[in-house]
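A single structure is presented below for examination.
The complex appears here minus one protein chain, its other protein chains still in place.
Just so it is clear, A, B and C label the chains in written order, and each chain counts residues from 1 on its own.
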Amino acid sequence: MADSKTNTEAYLRMYRQMVRIRTFEDNANQLYLSAKMPGLTHMYSGEEAVAVGICEALTDNDRITSTHRGHGHCVAKGAEFQQMFCELLGKEEGYCRGKGGSMHIADQSHGNLGANAIVGGSMGIATGAALRAKMQGADDVTVCFFGDGATAQGLLYEVMNMAALWKLPVIYACENNGYSEYTKTDEIAAGKITARAEAFGIEAFEVDGQDVLAVNDLATKLVARARKGEGPFFVELKTYRYHGHHVGDINREYYRSKEEEQDWKANRDPIIRFRSWLVEQGVASEDEIEAMNAEVKADAAAAVDYAIAAKYPEAHEVDMHVFTDIEHVLA
Amino acid sequence: MADSKTNTEAYLRMYRQMVRIRTFEDNANQLYLSAKMPGLTHMYSGEEAVAVGICEALTDNDRITSTHRGHGHCVAKGAEFQQMFCELLGKEEGYCRGKGGSMHIADQSHGNLGANAIVGGSMGIATGAALRAKMQGADDVTVCFFGDGATAQGLLYEVMNMAALWKLPVIYACENNGYSEYTKTDEIAAGKITARAEAFGIEAFEVDGQDVLAVNDLATKLVARARKGEGPFFVELKTYRYHGHHVGDINREYYRSKEEEQDWKANRDPIIRFRSWLVEQGVASEDEIEAMNAEVKADAAAAVDYAIAAKYPEAHEVDMHVFTDIEHVLA
Amino acid sequence: MREITLSKAVNEALAEEMRRDETVFIIGEDVAEAGTPFKVLSGLVEEFGTQRVIDTPIAEPGFMGLAVGAAMTGARPVVDLMFGDFLFLIMDQLCNQAAKIHYMSGGKLNVPLVVRTNLGATRRSAAQHSQSLHALVAHIPGLKVALPSSAYEAKGLLKTAIRDNNPVVIFEDKLMYNDKAPVPEEEYLIPFGEAAVLRDGTDITLIGTSSMVQVCQKAAEILAAEGISAEVIDPRTIVPLDEAALLKSARKTSRVIVVDEGHQSFGITGEIAGRINEKAFYHLDAPVLRMGAMDVPVPFSPALEDITVPTPEAVAANARKLMSGEMIDAA
Partner (left out) sequence: MREITLSKAVNEALAEEMRRDETVFIIGEDVAEAGTPFKVLSGLVEEFGTQRVIDTPIAEPGFMGLAVGAAMTGARPVVDLMFGDFLFLIMDQLCNQAAKIHYMSGGKLNVPLVVRTNLGATRRSAAQHSQSLHALVAHIPGLKVALPSSAYEAKGLLKTAIRDNNPVVIFEDKLMYNDKAPVPEEEYLIPFGEAAVLRDGTDITLIGTSSMVQVCQKAAEILAAEGISAEVIDPRTIVPLDEAALLKSARKTSRVIVVDEGHQSFGITGEIAGRINEKAFYHLDAPVLRMGAMDVPVPFSPALEDITVPTPEAVAANARKLMSGEMIDAA
């Protein structure tokens, strides 16, 4: 449908965004390993095609809700490295003035309603944002990202019921990376995940989450339909996380083998796959791609340096933002 | 399978139990109308075949969990009028020493783990009782009663997932009486209720809840299978409540018509239907049935009189039973 | 001035705010045609339609979550939580999400919503429909908590709550819905954080919340007849709390009783007593006395239930003790 010029731009943007996510995560992991980042964080590496394929189908007026593994969604929805790294390090210039950290990054300007440290905690929020859009008569769509593990939370079924009854413009995007923390999905999920949505009368789809074009194709179609009031929809995206559950989960052979990890990385990497395709199709040359990669790397390095040097919030900020209308709640 | 003698006994017991429930409710309603009962209560009248058909398939070692509309389950599982009426009136001789009332009647001696005033609140309890039976290597089965409205509670999907994963001997019995308080079921339930269980890999059935034999047939089969570890199961029983949502819900034409109510009472009453069948089949004569009815009526009247005259718990009981091991917690 | 019931006052507050601001909507169970079991919302759906008076399935966590999402994206939901006891079901969405989002986002996201619910025992509704759980939400930073004690306050506080840009939980006393009080025809708001001195006195201060304000007023009358002059103060909101007004009265009278219908231990009375003791210590002639509901689940039996809640006589008796110096020996 779109002309080739547009497609080329979109392809390169998607590639670039996937690389940005991977690069962000590599840096975040490094910050952890070098003890420069407070706390833990959950890497999105390996799952880039999911966030990028979906967010490429959205505008800034469309909204997403994200998860504990949220850097990918955040980048894909348009966030900047600098404010993200500042947030990860608890600095004042972070998206949340350092108050949220990795698990709570929100970027309202691009419609990211925030990561969430409660598994499944944002399912209601996403559905409510869709309700609001419908009430306003706007055609904005909300995408609710969550993991396979989160499908065990009852909240999902409560909100899918309402979304189906009221035909809300929400897309439930289940990132099935095969694991719920340190447990395989099939040990904690009975039956078939898509059937659970279908039982509520919701159209459900499965897609290869390592194929950014397949993801984007499906997302584009569903977003368009959701805008017309044909939602809600449910999508299960088969994907894989390369790192441990969080950066500290190093010895993980008791729950999954190195071979399995190696297999996904070598044979199903979303970036490698898409890169080959771009070159094959003549969308970009190897050199252009390398240049893009290098540029992203440099951006990230600069943002990391900036964030490390940036200042922490002042102590007096501690009791600000508890309420909108009380500047210092403990004053 | 069972010989005709046994069947006759079972038929008459089921008939009698249905009449006992109806009679209990008529008296409870009367107690409310004459301002002799504290608070409100929810009548089971019209749904008798559900509780009786299922409980007839259970032994005293099998367990049930019940709902706010729980008198029917309680009677069907073997409870006595006297202690039930005492409980409804808040008297010391009640099943719960007057501390629970209508919405919390439990009768442990017959395996009734209790009514529950939180819609859906007992779904975990029932599933946990089944887990316990399985852990013990016992072949006891637990039936979890709940309404169509309760299928909106996310807890159901959480516990069905675990029951399915672990093959627990629990039967989810959804009493679909068409209404969730003052709202029609189809306005609050998307898709198909049985499909929701099937999505978790649970075998699901629909049955006419006004036909005690159909209910009992299905229940008998499923209980036997559950005992062998083939559970869990889900059953949707189509039924109808004759009264308002609770005894105080008198003017209800804004949500359902008198004609609809009249139609169910006249044409689908579980007691009338079964009575005709018993007579037709020669299991009992009209006279025998009338005698049984009269006997039940007299029992109920005596129990009501007893309960009205019975004493309230002493004031010093108020801080007893907060903990098992502290007699008076506020002493 | 005209007198209207608390129920009507709430209804007017909602209607006025919904007329004034089209982003205000109501969501909850049986709020539309049925107007809730307490009939508080009757007529609203007729004026505002089912798009703004939204009947939900029985899924409290779910619709609470939807409200959070709608609030974050520009709406002002008023969540109708049928019984205060159901707070336990929505705690995650209310306390982990709504209460913290403004803070976690560094002030970027707002959650302007109201949870309208109720408190109060002695309705023979037993342990799961009689709790007064305001202490739980008051403990969580980020939530405002209002406790109206009359039709006048119910209207003025609810209107303020709806206009507040923060999550507010407002508890109505179930037993007060039909109580009439003077309520002006003209619009008014009651600011949060301003206590009302309902009766001037010099000998002792009675601080009462919600249902216990009437109890304190009656106690004051009993005491007046005996020549003891009691001041009665109603904090109206406990978050924010008008500490200054409470301290002023405590310093004036030197004797204080705090009366609240939540369980006494780890509740409201400890907090208020703690603050007065700390900040008016050298003005006190006697320890601050605390009277909450008994630390027992609410029993069904009227014989027990009535003794779990503070009465005017009990408050007066404690006041006499404080006046006579009897507490000196005890302490």
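The criterion applied here is as follows: contacts are C-beta pairs under 8 Å (C-beta built on N, C-alpha and C of every residue); 3 or more make two chains touch, one makes a residue touch a chain.
The structure displayed is predicted, hence computed values, not measured ones.
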Next on the checklist: Going by the stated contact criterion, tell me the shown chains that border the hidden chain.
Outcome noted: A, B, C
Item to check | Residue in contact with the excluded chain [from A:D26, A:D208, A:D299 or A:D319] | outcome: A:D319
Checklist entry - Which listed residue (C:P37, C:G74 or C:P141) would be found touching the missing chain in the intact complex? => result C:P141
Checklist outcome for this item: In the whole complex, of A:E9, A:E181 or A:E230, the residue touching the missing chain would be A:E181
Checklist outcome for this item: subunit C residues touching the chain left out here are 85-89, 91-92, 94-96, 99-100, 103-104, 126-128, 135-136, 138-142, 238-239, 262-263, 265-271, 273-275, 277-284, 286-290, 294-297, 299-300, 327-328, 330-331
Next on the checklist: By the contact criterion defined above, which parts of subunit A meet the unshown chain? Give residue numbers in ascending order.
Outcome noted: 38-40, 90-91, 96-101, 103-104, 116-121, 149-150, 152-154, 180-183, 187-189, 254-255, 312-313, 315, 317-319, 322, 329-330
Checklist outcome for this item: Listed in rising order, the subunit B residues that touch the chain left out are 63, 65, 94-100, 104, 106, 108, 113-114, 116, 118, 121-133, 135-136, 142, 154-155, 158-159, 161-162, 165, 320-326, 329
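As a convention for this text, only the chains that are shown with their structure count from here on.
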Next on the checklist: Based only on mean CA positions, could you tell me how far subunit A sits from subunit C in angstrom?
Outcome noted: 40
Item to check | Rounded Å distance, subunit A centre to subunit B centre (Cα mean) | outcome: 46
Checklist entry - Considering subunit C alone, which of its residues make contact with at least two other chains? => result 56-57, 59, 61-62
Next on the checklist: If I count partner chains per residue in subunit A, which residues reach a count of at least 2?
Outcome noted: 154-155, 158, 161, 165
